[in-house]
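Note that this is a trimmed complex: some chains were dropped, and none of the rest were shifted.
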Amino acid sequence: MLKTLNIKTSKRTDMINITNQIIAIVKESGVNSGICVLHVPHTTAAITINESADPDVVYDILKKTTALIPENDNYSHAEGNSDAHIKSSIFGPVLTLIIENSNIVLGTWQNIYFCEFDGPRSRKLYAKII
Amino acid sequence: MLKTLNIKTSKRTDMINITNQIIAIVKESGVNSGICVLHVPHTTAAITINESADPDVVYDILKKTTALIPENDNYSHAEGNSDAHIKSSIFGPVLTLIIENSNIVLGTWQNIYFCEFDGPRSRKLYAKII
């Protein structure tokens, strides 16, 4: 089963908490034990896991990675989004999650984030459950 | 089958070689061919693969990533561990390994490391074999 999630981003860089949507997809699948592979089909976005309790964590992640990889930095790629391509490869566009008892396995503080690095855009996320 | 590994870390940042524990879990499972998904359920730790022959490799990885992402850097998150959250997303909390002939597939120099970025702590690692 391949499911598609549509995500609308509203800023150039953002991390959008999609944990509840992924939990819903896994519940719907009826799979009790297995894995869920999440794939972001874009080269200027990514997927990661981090904390949601304090929104400053996401703020710091985006701010620091942009300080290291700024939007403008004498890049050759003429489209002006090389920073987003670099961040996409560093954070990675694929995340594999364990399913146990019909739910994804996450730590207490862990949430799943869609990372937008060149928005705002209409994005997709594929989820495959095995 | 979901297995839990308990890991005790003794420093703020460290990379702990857990290759033998993962090999043991795979052998115990009796699975001859498949995959093993390792999931670190923490937002200030990660999992990676690198060399163990020369301990200076791990030393350089930790030193250089801390030079790029220092512990104190005008972060907003008040807990004082934003650096650890950033490193967790960059190294990643999930690693998928191939199982063949009842063993994980690794290159000659490859070892599996639990990455502690905000220790010392008592940590967990989940392993799912398919």
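Read from first to last, the chains carry the letters A and B; within each, the first residue is number 1.
The rule is short, and it goes like this: a residue touches a chain if its C-beta (ideal position, glycine included) is under 8 Å from a C-beta of that chain, and two chains touch if they have at least 3 such contacts.
Keep in mind it's a predicted model, so treat the numbers as computed, not measured.
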item	value
Homomeric assembly size (copies in this file), of which only 2 appear in place	3
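One rule holds in what follows: only the chains that are shown with their structure count from here on.
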item	value
C-alpha-based rotation, subunit A on subunit B, 0 to 180 degrees, nearest 5	120
Centre-to-centre distance between subunit B and subunit A (centres being mean Cα positions), rounded to whole Å	20
Partner subunit B, residues of subunit A touching it in the complex	33-35, 48-51, 54, 56-57, 59-61, 63-65, 68, 90-92, 95-98, 100, 105-110, 130
Residue ranges of subunit B in contact with subunit A within the complex	2, 35, 37, 39-43, 68-69, 73, 75-79, 82, 85-86, 88-90, 92-94, 96, 124, 126, 128, 130
